[in-house]
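This structure is in structure tokens; I'll ask about it shortly.
All protein chains but one are shown at their positions in the complex.
This part shows chain A:
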Amino acid sequence: MDREKLKNVISEVLKDVDVVIGYKEGFDKLHATPCFITKPEQIDQIILNPLCVQNLASYLPSLKKKVGVVVKGCDSRTIVQYMQEGLINRENVVVIGIPCTGIVSVKKVLSKINHQPIVDVIFGDGSTVIVKTQAGEEKLSISDVSPDKCRTCLYPTPVIHDHLAGDPVRSDKKPEDVYKDVEDLSAMSLEERRAYWEKEFDRCIRCYACRNACPMCICQDSCIAESREPHWISQKSNLTEKFMFHMIHALHLAGRCVECGECERACPMGIPVNMLKKKINHDMKELFDYQPGVNPEDKPPMFTFNVEEKKIEEHKL
């Protein structure tokens, strides 16, 4: 990840757009935060390292201006999906691609350092990160603290971009491994799986961070979870209602989820909510041989209709 190259690209792009969205250092050295660059003198704030975790493409549908956006490979799929669904005007978006060598999960780092306050974070040779805390220093291998999505990432280089700030990176991951975690979970018995999800969802506080961080959750202020007229879901904070909300979230993303993992990253209660969406994506892949956010020309299966589907044999029953 080449920060200088990125800064040069942003300087150029900024001449033609109203705002460029990138990353800057957040409230401590471990947390990056999105930044909205409108003036050349702000470019020096820009950082680029494995802490740049947020999916910045998520802001695009709500911005009614010309925007430059910094995207990693995973984030770029969001833009493709937006194009498929007509949610952005491509002419108003300048995509600044980052060939990505992997990011870190802040939650995993915090867990490794026992949640001690951060003094400094230093990226060494590209494969390690040194985290200095008030209690001492910890050298971590990036692969040990990478989010699950990086471990099976097939698109480290953005699938769509107008500029590429670095040399393309090839994936060395196998496509058949992408849904291994889903298959492992599906291998559990129904009772085990039910118990697993009940335990996880019991922690949900219905704060909707997962929904609002999701780039494809486009209902936003009209979400059925909060709609008071009609009153679809009760405001009770019991397991049934929590389950209901998460199931609806997952189902609304069938064949649309670009697996950026923002829902799970945003969850303050550590619930593996991304797994549900991956499960449905896995089914969509099996049924329709479709992968969201890869090719702008594709039509998402739920946006179209075929009298005969190759793998759905309803007419032969």
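Simple rule for what comes next: a residue touches a chain if its C-beta (ideal position, glycine included) is under 8 Å from a C-beta of that chain, and two chains touch if they have at least 3 such contacts; residues count from 1.
The rule is simple: contacts and distances are computed from a predicted model.
Note on the omitted subunit: UniProt lists it as "Hydrogenase", one of the names in "Hydrogenase", "ABC-2 type transport system ATP-binding protein", "Cobalamin biosynthesis protein CbiM" or "Germination protein YpeB".
Across A:Pro40, A:Pro168 or A:Pro268, the single residue that touches the chain missing here is A:Pro268.
If you put the hidden chain back, the residue from A:Arg3, A:Arg90, A:Lys174 or A:Arg203 that touches it is A:Arg203.
Checked against the full complex, the candidates A:Gln45, A:Asn89 or A:Ser237 give a single residue touching the omitted chain, namely A:Ser237. Against the chain not displayed here, chain A makes contact via residues 26-28, 30-36, 54, 58-59, 107, 110-111, 114-118, 134-135, 199, 203, 205-209, 211-213, 220-221, 226-228, 231, 234-238, 262, 265-266, 268-270.
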